[in-house]
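Okay, so here's the structure we're looking at.
Here the complex is missing one protein chain, while the rest keep their positions.
Order of writing sets the labels: A and B. Residues in every chain begin at 1.
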Amino acid sequence: MLRYLVAQSGDEIFRRRALLKTIQRSGRLAFTLVEHAFDHAFGPRINPFYHLGALSFFFFWVVTASGIYLFIFFETSIEGAYRSVEYLTHEQWYLGSVARSLHRYASDAMVIVVLLHLAREFVLDRYRGVRWYAWITGVLLLWFLYASGIGGYWLVWDRLAQYIAVVTAEWFDWLPIFGEPMARNFLNNAAVSDRFFSLLSFLHIGIPLFLLLGMWIHILRISVAKTNPPRAIMIGTLLALTVLSALYPALSQGPADLDTVVSVVRPDWFYLALYPLIDVWSPGVAWGIAGGGTLLLMILPWLPRRREAAAAVVSLPNCNGCGRCFADCPYSAVIMLPRTDGLPYDSQASVNPDLCTACGICVGACPTATPFRRKTELIAGIDMPLLAIRTIREKTLTATTKLEGQDRVLVYGCQPGIDLTGLAQKGVGVLTLPCVAALTPSFIDFVITRHHADGVMLVGCAAGDCYHRLGVDWTEQRLAGQRDPYLRGRVPRERIATAWVAPSGAKRLTQALDAFRSRLRDMGPYQKGGSLPPPSASPSSNHGEVSDAAYRLG
Amino acid sequence: MLKKIMRYSGQGLFYGLFVSVIGYFSVAPAYVHFPADQALIKVSFSHAGQPLEECRVRTAEELEKLPPNMRVPVVCGRERSPVKFELELDGELLYRAELPPAGLSRDGASTVYQRFAVPAGRYRLRTRLNDSVRVPDFNYTQETDVTVVPGQVFVVDFNAHTGGFVFK
Partner (left out) sequence: MPLIAWDDRFSVGVTAVDHEHRELIGLVNETHERLKRPGADITVSNFLGEIYTRISAHFALEEKLMRASRYEHFSEHKADHEQLLDDIRDIMDDYEDRQVFDEERFAQRLATWFSDHFRTHDARLHHKLG
């Protein structure tokens, strides 16, 4: 009986999982199609779809700045609220109206990018396992976002605000928590007091502040969080929203009058989509949707649980506390602790398995993760149990020994990125890593200067969209001599190609590989001393610049 | 050069689409929350029912037993009666309820908030309320002719201090 039940629940989980996977796959396809179009217009580095979280922050700042300006002129009284907003909108049409409209439209924009961000992270399966934290905090933040927006509309005290006030109060009254129904405050004009109004004003500053606090908490567990979108996108969206504000200013819908019922209302559907449902169905159903929806979203990371690949492991005899893994980890999973093994170093690296996604970028940063045969065992100071450098070395040799010709290429790709099986052909070896930045530059040195292949191609996710956030940036900077560990200057850059492609880029990738191999044929075999001058070894603060690999796609 | 123009046009197109969606859905489509030709009667009051038991005077012995700072001569029970309420329009019963007192000890006020959409026009309105189980029938009654215009909010309130129902 127990076995039967377990089997049934297993089936249930399997079916549920299959359903989720179908949703994810179709969602991923939808995003890929749209992002492809945007990649053509914006290019993969500034494609807004790869910066949705940062855009949310940006719109928040626009809303805050415009809100501060509005606050200067806003009067917190029943009479004064509507009047002061009308003054801003009509008398100050050149500035106050723009500020008001920006305030409204930027907050609508924030809802759009936040929901897209949520959908995208779901579709890319970046919400389970270690990343449950960001997911859960994000879902909770939605309530603060909506409360902020709805509260803002309330303050205008026009007919829309009246509608919102009455319906919100009646919605909350469904919960058995109030001694006296909240809706009594909006019975008629006599019932509303200026003081309640001041409370609303206070809430509309307080709740957004909590939203901001929540946003900070939301990004705590990732390193170097991007909270600013690319400058071009900031300018573009701000300009577009300002033009909209100038041409189509936000208007109030007539003063509130609680002695008359609101008949027709023009709601802001971004924030108020649920409100008509409260009328059409019932407050209870609306709570079911809102509350139930939130709960469902929140348990998603455990439907099913994700068993993360084994976390990175530190080998103390090989770790001197240089801190490069700590600097490179995208998930703040590596910290430096005081030494425990008695060696005369100050610190040692330590991995928190609860935060490690097994991306391997730490190994790519470790100076001891070199493939050159050595006296001691081939273990790096920080290594991945499932794909140790020992294994990467073996696979590198296996992939290259049978290659023949003068255009042999070893392709290192990444598991979340484009599928590489289509590239395997005569003269091309393929090896997949958890992330392209899991590869120490010394492996590239090893392959080229020890004649294992004529060229190395690194294939990763689209430039702005590394699945592990920083892999593409770190790889480019290591190749360009801007981030440790630098690729040795003596390695000829014309024998290195980088290809940062979205899943839709298979054809371009094949073309790039063919072109690369053609140039390699022209070059002839590697000869020591025939390389270009090494790049400047001085640390540069130019982040995000392209690598100086000769062949760059994306 | 052409490529650049194409790129910027593409970007402009997407920005335009983005703000158009925002501009449109921030105020449209309109939604009819309440029919334009009807009026709204809101019944809402907060009234504490009478205590279930009569207040009584403590005897001398009872007072002796109490500590000196707690010798209150008159004691009333905490629990209150539920409030019975009826609303009739033109002789037809529109709403009837027995409103329990709020709170764990059932000693708070009884509250009600109900909305009724009615066609605009003239009605005979009768409201009745009973706030004590010890009184057999309704101890507050009011009847009046009322005319409501479309969109009007007509409030039925109750305030014991002013003597009964308040119509606004």
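Quick note on the criterion: a residue touches a chain if its C-beta (ideal position, glycine included) is under 8 Å from a C-beta of that chain, and two chains touch if they have at least 3 such contacts.
For clarity, every value in this text was computed on a predicted model and none was experimentally measured.
Chemist: Taking the complete complex into account, tell me which visible chains touch the one left out.
Modeler: A
Chemist: For the chain not shown, which residue from A:G96, A:G138, A:G360 or A:G381 touches it across the whole complex?
Modeler: The one listed residue touching the chain not shown is A:G381.
Chemist: Looking beyond the chains shown, say which of A:R324, A:R469, A:R495 or A:R517 touches the absent one.
Modeler: In the full complex, the listed residue that touches the missing chain is A:R324.
Chemist: Under the stated touch rule, tell me which residues of chain A contact the chain that is not displayed.
Modeler: These residues touch the chain not displayed: 318, 320-324, 343-346, 367-368, 370, 372-376, 381, 442, 445, 449-450, 481, 484-486, 488-490, 528, 534, 537-539.
Simple rule for what comes next: only the chains that are shown with their structure count from here on.
Chemist: Give, as an integer number of Å, the spacing between the C-alpha centres of chain B and chain A.
Modeler: Computed value for the inter-centroid distance: 46 Å.
Chemist: Hey, which residues of chain B end up touching chain A in the complex?
Modeler: My answer: residues 7, 10-11, 13-16, 18-19, 21-23, 25-28, 30-36, 39-40, 42, 44, 46, 102-103, 108-109, 111-113, 151-153, 155, 157, 168.
Chemist: So in the complex, the part of chain A that touches chain B is made up of which residues?
Modeler: For chain A paired with chain B, touching residues are 37-38, 40-43, 104-105, 108-109, 112, 163, 167, 170, 173, 179-181, 183-184, 187-188, 190, 236-237, 239-241, 243-244, 248, 250, 258-270, 276, 279.
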